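As structure tokens, the structure follows; a few thoughts come after it.
Note that one protein chain is taken out, while the other chains of the complex remain in position.
== chain A ==
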Amino acid sequence: MEVAGEVLQSGSSQELHVLAVDDSYVDRKVIEKLLKISSCKVTAVESGARALQFLGLDGGKGSLGFNGLKVNLIMTDYSMPGMTGYELLKKIKRSSAFREIPVVIMSSENILTRIDSCLEEGAEEFLVKPVKLSDVKRLTKDCVTRGETEGKDGRRVNKRKLEDDNHSSSSSTSSSPSTTASFGCSLDPSELITSPLHSSKRAKLRDRD
């Protein structure tokens, strides 16, 4: 039983395994579909606690120990009862085993301070809900690219290093509500890339034409 899981891994090296965390049934179903359409394997759980359990960060062995499927990306809702997405993000980024996994926060509320805090804690991106297929496709494509870059030079830049750097510089850059940290390249705190497109896209789509 313990060996079989590892053997399976090699066949699906191209398919990303995404862990989706959301307390809403409706949103879980939608995100699952969005990810499957984007050719990802999905594990959808309803809470931060369940997510930690799955990863084995709660002290138990976790499901990963059994099926050997590495999680390549975590997408979590921000507002959840019990543990928020922000708290989950912190726990993941503070774990040596899982800190490298990109974490994307999703929220229906476009609050600048919230976005900044998430990015400062190491979130890759902050998506305003409802999440669109184009967002998911882009994210998963970036993840695959990042995986390939890693493979090539064997080095990984740890974004957590930001905490050793000057905090003040990272919070002053966000001029637009939705921001992205660049994938897979060395991150200089003064170079945080802001994507003004994200939230304005949402705002535009609210209008019916």
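Throughout what follows, contacts are C-beta pairs under 8 Å (C-beta built on N, C-alpha and C of every residue); 3 or more make two chains touch, one makes a residue touch a chain; residues count from 1.
Assume contacts and distances are computed from a predicted model.
Chemist: Can you tell which of "Dimethylarginine dimethylaminohydrolase 1", "60S ribosomal protein L35", "Protoheme IX farnesyltransferase, mitochondrial" or "Histidine-containing phosphotransfer protein" UniProt lists for the chain that's not drawn?
Modeler: Matching the unshown chain against "Dimethylarginine dimethylaminohydrolase 1", "60S ribosomal protein L35", "Protoheme IX farnesyltransferase, mitochondrial" or "Histidine-containing phosphotransfer protein" yields "Histidine-containing phosphotransfer protein".
Chemist: Out of A:S24, A:Q53, A:N110 or A:T149, point to the residue that touches the absent chain in the complete complex.
Modeler: From the options A:S24, A:Q53, A:N110 or A:T149, the contact with the absent chain belongs to A:S24.
Chemist: I'm checking contacts with the chain that's been left out. Which of A:Q53, A:S79, A:S95 or A:T149 qualifies?
Modeler: A:S79
Chemist: Based on the whole complex, identify which of A:V18, A:L34, A:V71 or A:C118 touches the chain you can't see.
Modeler: Result: among the candidates, A:L34 touches the missing chain.
Chemist: Pick out the residues on chain A that sit against the missing chain.
Modeler: 23-27, 29-30, 33-34, 37, 79, 81, 108, 129-130, 132-133, 205-206, 208
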